[in-house]
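One chain of protein is taken out of this complex; the other chains stay put.
Lettered A, B and C in written order, each chain numbered from 1.
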């Protein structure tokens, strides 16, 4: 990464989560992965009804409780205690994944190690560690109508995570719809990756220089909208 | 049928049902088909806990209510209103048949047109009518640990219903364990049909004369026990 | 904006069901568990050539009126009015009398795919759960295995049974809320929760609509995500003449009573089984 780019400010985790949350429309059924995705539940605009699903068998739960206040029998898939909410319901694991696999999730948001230009996703195993955890990621990547990846644009060493072909083992092929990173918003389309938004202070050329496949810059490409 | 046999008294429906009910052991989970089988629920000895299953999604219901007294939302598979009972629970049709197919029924009792010497069951379609109703019979015949058939020993014309080979379409092959008729109790075993009990006044020879395959007469063969 | 799946009328609820649609209809047959008013609305809309998926072919409104059911229509309203091209069904005919479905069948006016009851439930669930098929042991050694792929798994023989997915699922529940969460009442669950979500559009006819939050989250049977529309039955049963526009229904009571007596007599003559 050039010194020029290193000096530019990237979005923090909260801001990435805020941008992700803008994708949630009224009535959407949404599953949030551990990490940045779960932060997105804090940024639902007032008056918008979004139904959150968690793999452990719940739909329609409320906000994460302040630390130490929650009920251990009311938690999201990350183990955070959440508030009860009217309309909420509980079910078994087989029903939970019937909902996922059956196509009843509008949006799934998760992290990734790599995303390819075709939308292949690798997020469960890093080769240097030799082991990984599939968990619910394969089901969610397959089942959700729209899969959003929230991640840092590059590795700590500056290597692109958006690549021509994933070098890590795949979670699912051709499943990603939208990538929200700390410097850009990129849509996966039939004609390749389309750069839709850039972080303030970043140019499309900057983003391209940290991305392996060639990006098509959307004619309307603009600064990431956070309001 | 010889005049001699025609003069002999057969068991009535209630008595056949009473004999069937003697098979239900403490804690058994039992499904009763429409007709004679359902009558068996009236003959559970006091103090014996038998859990009745009905396909429409209920376990553990109580007695049939007096006519006109029941709740239309609490009925057995034959549409008879039944009494609620502590321990009862309701579930969906997929769960109801997971219980059946998964092997959680100890006993299923149903009627039949024909039973073969190997225990093949034909009870859903009579050729002269060309149509039939499979309903839950195939699942129940397959799934129950013990399948009891309650039926008249012969057709109205005196033709045997216990046959070498069923001429009617099969509900399931080699599934019947016990046949309780209006003149006999016959067990289906690896070595063929074994006559265990006869109706009062009937001899093993009488029963054999109305049965197509050869019966092995159990050394302990005795009058049908009703107490 | 609040999610609101509640629609105001039965006619509105079925307005987009077109000729040739595949519709699932909840309920059992011998128990009151059928979306009666949705079926009436489908009948009123005049759609035909339907493929139906249901446990039974119905008894007809009169049987239910005799039993005291306030909303008496069942699958028979589509059967006797010849709206069905093909029926995927477990219990199409009666052992006791010749029902309307059997008459159509004998007249060659309807196709049938008869499915064991548990297999029917599992195939419907498979559609909801996004499965491509399930291996079922029931039906081996019977006509059900004809033209089906067989497979031996762990020493046992199974049939490949394919999912049944519908355009519309019409179901009946006891209470529902604006998110589509549903609870049922007693033995009226039957195929209703199984079918919820196994169609492109699931429409629930409920006894009562309640406020969001009124249903205990531990007791909700059908999560709202499976349900697209919720419509409430009127509190008071409609008068028979006002609501049931089908004049055949009005005459069928007498016919039914004659028929059932006659067929019971015939059945006795033939030594018909008890089942």
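Definition applied: a residue touches a chain if its C-beta (ideal position, glycine included) is under 8 Å from a C-beta of that chain, and two chains touch if they have at least 3 such contacts.
Given the structure is predicted, the values throughout are model-derived calculations rather than measurements.
Trainee: Of C:7, C:96 or C:162, which one is in contact with the hidden chain?
Mentor: Checking the options C:7, C:96 or C:162, the one contacting the hidden chain is C:162.
Trainee: Quick one: say which of A:11, A:30, A:51 or A:100 touches the chain that got left out.
Mentor: A:100
Trainee: Touch as defined at the start, partner being the missing chain; which of A:150, A:163 or A:224 qualifies?
Mentor: Touches the omitted chain: A:150.
Trainee: Considering the whole complex, which of C:122, C:177, C:205 or C:228 touches the chain not shown?
Mentor: C:122
Trainee: In the complete complex, the non-displayed chain touches which residues of chain A?
Mentor: Chain A touches the missing chain through residues 13, 33-37, 54-58, 71-79, 90-94, 96-97, 100-101, 110-113, 123, 126, 130-139, 142-143, 150-152, 154-157, 169-174.
Trainee: Counting contacts across the full complex, list the positions on chain C that touch the omitted chain.
Mentor: Residues touching the hidden chain, for chain C, are 122, 126, 129-137, 151, 153-154, 156, 158, 162, 183-186, 216-219.
Trainee: Mind pulling the chain B residues that touch the left-out chain?
Mentor: Residues in contact with the chain left out: 26-27, 29, 47-49, 51, 53, 59-60, 84, 86-91, 94-95, 97-99, 101-104, 143.
In this section, only the chains that are shown with their structure count from here on.
Trainee: Just give me the whole-number Å value for how far the CA centre of chain B lies from that of chain C.
Mentor: Roughly 28 Å separates the two chain centres.
Trainee: How many angstrom lie between the centres of chain A and chain B, each centre taken as the mean Cα position?
Mentor: 58
Trainee: On a C-alpha centroid basis, what's the spacing between chain A and chain C, in Å?
Mentor: The mean C-alpha positions of chain A and chain C differ by 40 Å.
Trainee: Where in chain C do residues touch two or more other chains at once?
Mentor: 125, in rising order.
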